[in-house]
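All protein chains but one are shown at their positions in the complex.
This part shows chain A:
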Amino acid sequence: MKEFAYRRAADVAGAVALLDADPGARFLGGGTNLVDLMKAGVESPERLIDIRELPLDGIGRTEEGGLQIGATVTNSDLAAHPEVRRRYPALTQAVLAGASGQLRNMATVGGNLLQRTRCGYFTDITQPCNKREPGSGCPAVEGEHRNAAVLGASHHCVAVHPSDMGVALAAYDAVVSYQTAEGAGELALSDFYLPVGDTPHRETALPSGALITAVTLPPAPVRSRYRKVRERASYAFAIGSVAAALEVRDGVVREVRLAYGAVASRPWRARTAEAVLRGAPADAGSFAAAADAELAAASPLTGNAYKVTLLRNLTIAVLTELAELAEPAGPTGHDQEGSAR
């Protein structure tokens, strides 16, 4: 690890000013990814600006009935928050499906969105990697790519975004607020991550020097679920995951949100599938057709084609489960917890 300087920021303006004055600096949240990457030599910032003391650790209701989550809220606090658990259960499930208790106590919401891929070529500085060293090549395309992307990738990079939290946030139409030296701004999560194209090293649309300050969730269907599949029962990144929210009335899909994890360079919002489902019968046939419509765009490599089957199966399983929950007593069944409908 290269030697670095360390500063603790006292307020948002100060943090942004420190970074603005020092392009070689990086913000330090929980450090659960950045510090690992520094040890591996993948990241070598001149200075770390510690933002953990900033007053961005609150969770509160918005005027429109949604929820605003401060950027330095830890994963543990987010998952345990009563409003999150009650109204955005897929978010709690997603966060708890990730990492370990110790890591969740450190990791922050802002940092989670900005974490880097765990692709084994990216984290090994002796290997080529277009994301780490633009133009050096992508050995994963011909090499080990069992957990590579099947949607939205390019031959320049097939890495997947590793976040669980982000998949739920994508399903909930989250909006990311940030601050720069010039002022405040917002990005919908769907616009937050850039397409891979031939610039896999450019990952987000955040302006340079920006500090994520909050993530806002609009009201959303309460019936939601996150399910993650990984190669062991815990403490592993997803090989495929689904965040879904579903409202069914009289056997028909009224509202649906669907997002996939571990299939693309970003949490993948399955809007094609959603369009197929709205107004369709809430049954396995519709769910399969929706998944097939979404996954028609998949372009798997030889070693990760299983993901298409996995995501199809997961989509059907999770939506079926939600549909049964939504109408347990037949066509007039309704949400027992009260809801944001």
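Annotations for the structure displayed:
Here, contacts are C-beta pairs under 8 Å (C-beta built on N, C-alpha and C of every residue); 3 or more make two chains touch, one makes a residue touch a chain; residues count from 1.
We adopt the following convention: contacts and distances are computed from a predicted model.
Set against the options "Putative tricarboxylic transport membrane protein", "Xanthine dehydrogenase family protein molybdopterin-binding subunit", "Urea ABC transporter permease subunit UrtB" or "Biotin-dependent carboxyltransferase", the UniProt name belonging to the omitted chain is "Xanthine dehydrogenase family protein molybdopterin-binding subunit". In the complete complex, the residue from A:34, A:78 or A:316 that touches the missing chain is A:316. Of the options A:102, A:136 or A:234, the residue whose C-beta touches the omitted chain is A:234. Although one chain is not displayed, chain A still touches it through residues 1-3, 41, 118, 120-121, 123-124, 126-127, 139, 142-144, 146, 229, 231-236, 239-240, 284, 288, 304, 306-307, 309-310, 312-314, 316-317, 320.
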